[in-house]
Structures are given as C-alpha cells and as structure tokens.
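Removed: one protein chain of the complex. Kept in place: all other protein chains.
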Amino acid sequence: MPAVGRPGPARFLLDGGERRSWSLSVLEVGLACCAVEFVAATAARPDLLVPDDGTAGERVEVLCVSGTVTDKLAPAVLALWEGLPEPKAVLSFGSCANSGGPYWDSYCVTKGVDQLLPVDVYVPGCPPRPESLVAGLRMLEERLASRVEPSS
Amino acid sequence: MTWADQVATAYDAGLAVPVTLEEGFGPLAVDVPATHWREAVTLARDVLGCGFFDWLSAVDELDEGFRVLCHLARRPQDGVPLAHLLVRTLLPRDAPVLPSVRDVFAGAGWHERETHEMFGIDFTADGAVLALEPLLLPEEFEGHPLRKDFVLASRVARPWPGAKEPGESDATVGRARRRPRPPGVPDEGTWRP
Partner (left out) sequence: MATVSDLPARSRGVIALIEENCTSCMLCARECPSWCIHIDSHQETDLPVGGGRPSTRNVLDRFAIDYAVCMYCSICVEVCPFDALHWAPEHEYAGAELVDLTHERDRLREWMWTVPPPDVLDEHAEPGKEVAAARKAATRRR
C-alpha cells in the first residue's frame, strides 16, 4: 500500500514495443479542452498509454502542453519544464498551444507555448483527436530516436 | 404570491430606499442604489432565502457608468421552487467604489478580485479600500481589459487577410488606400486608449 501523501502528477508511458529500449514518459499539462482529448486517449488505449509507475527502464520525458497557455500560468509551465530531467522534449498539443489558437488576440494569452519552451512536435487540431495525439507522440519518438540512440 | 411580488414586498419593507424591479429576458433583476448595496444583498440572503451565490461581475455601460451585478439563487426545497435574483447597482465611471460583500457571501471574494482587475472597480471594507490581488491577470499587466475603451490591440496590429480585394495580392495592393477592417476591429489610429 503506497504511503498516503500529496498525489503527484500522473505520467503515461507510450509503449515503445519491441523496437526500442526506452519509452516516452508523458507529463500532461492539462490547461484547457485539449486535456480532455488526452484523457480520452489514455482511456481508449490503456495498452498504448500505460501509467508510468517508475518501473520502466530508460525514459525520455515529454511535456505535453494541452490547452491555452495564459500569461498568468506561463511561469508555472516553465517551472514544470525546468523540473524535468534530461533527456526531455515538448509536444505542443492543439491550436492554443501551437500559436495561441483562436485566442491569439486576447490580452492575456501566450501566442503558443514555443514562446516559452523549445517545441519538438506540433499537433494541429482544435482539439486534435486522441488518434492525432498518438500519431504526434510516434512522430516525436522517431525524431528522438536519432537524438537518444547513438547512430551506429 | 409570485416571486416578483415576494421580492418587491421584502425590499419595500426591509430597505430604506426604493428599488425598481425588472422582469425581462433574464432572471428577475432588482436595481438598488450603491449606498445600500450591502443591505440589499444581505436582505436577499436572509429574508428572501437566496442562499446560493452564483457570481458577481460588472458591465461597462459607457456614459451611465459601471453596472455591478450579483446573481443569487434560492435553492429549491420542500415544494419551494428554484428562484433566481439579479441584484444590480450603478456606479459612476469616474469613481467606481462599492462596499465588499465578501462577509455576506464568502465566495464573493474571488469575484470581487476579478471585477476589480477587469474593470477597475474598488471594493471597500470598513470604509477602507481593499488592496485586492489580481486573480487572473499577471502582475505586470496595465489597464482594465473588460472596459469598453480597452482596445484589443492584436487585431489592430495584425494585417487582416481579408483586407485584399479579389484579384489582389500582397505585392499589388496599394499602401495608400485605406484597408478595410472587419466589424468590431477599430482603425489603427485609435488603438491607444
């Protein structure tokens, strides 16, 4: 029985399958509606996105920014990124995280999380389907393979 | 006795100043003078049984000033149906000050913080203006965004893709000609409040 204490954020592992020795560990930053699509993805495919209980081997941390980043919350998102250990990557999920989306004209919306963090993959949609999330994570996996696995 | 009658009777008896009722499109609204704001909200809670605080916000009514609204509800129980009440008051534009009702309804605290930062309305407690921390806006933010003279600068600054006529491109469009704007977006000259 785990000790009762303050709950930590839920992390999900993208199943790398046989071909990889490492997995993507996704920390979802659920800011708005796109967070619901992330929840739908984890609920629909519990085999693809498994809760990360810390027992998996090598992992690459992925910060999945889902939803509108407001100027007020931007320091918190930055703090989350800085708290992640290397190797790490950012997935921008949805129009708001890509560019501010339909709220680009607002007085308090950051026009895209790439104003704060280095984004590796942008997933378009408003909101993107759960299938788009998995496809985006797979694309990120491909791009990271060259960075994480030494080319022989 | 209808809900409107109950409200009218309660305010006639309980408040020292006359109020006006409005039954229109939305919930029943009672307009009270700002001097008796706290008494009006307390009366709604204690006499009329409106124990549920929904929201408190404001509307920029331009020349009339700022209208502060408080939406309350009487919960349905024992055959007594759900009833809504909108308690409203008008504040002058140059000096928008209102006593806080955070001790009447604890939830009003956050709503007053938001109304303060969005409209610039000051809330007082015991005669002193409360120093309310911004709720939704970052510390460095200047201005009060929900006032109608606060222009959404992004749409003014960015060129509208629809400004071109059919058969025009960015290269050929005349710079001297006044570019059309979509409805609601002010002209470039007016974007400083």
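Note that the chains take the letters A and B in the order they are written out, and that residue 1 is the start of every chain.
We take it that a residue touches a chain if its C-beta (ideal position, glycine included) is under 8 Å from a C-beta of that chain, and two chains touch if they have at least 3 such contacts.
Computed from a prediction, not measured in an experiment: that's the story for all the values here.
Taking the complete complex into account, B:Pro182 is the one of B:Gly24, B:Gly79, B:Gly127 or B:Pro182 that touches the chain left out. For chain B, the list of residues touching the undisplayed chain reads 158, 160-162, 164-172, 182. Against the chain not shown here, chain A presents residues 44-45, 95, 98-102, 104, 112, 114, 119-126, 128-132, 134-136, 139, 143.
Going forward, only the chains that are shown with their structure count from here on.
Centre-to-centre separation of chain A and chain B, using mean CA positions: 37 Å.
For chain A in complex with chain B, the touching residues are 70-72, 104-108. Chain B makes touch with chain A in their complex at residues 136-138, 141, 143, 145, 150, 152, 154-155, 158.
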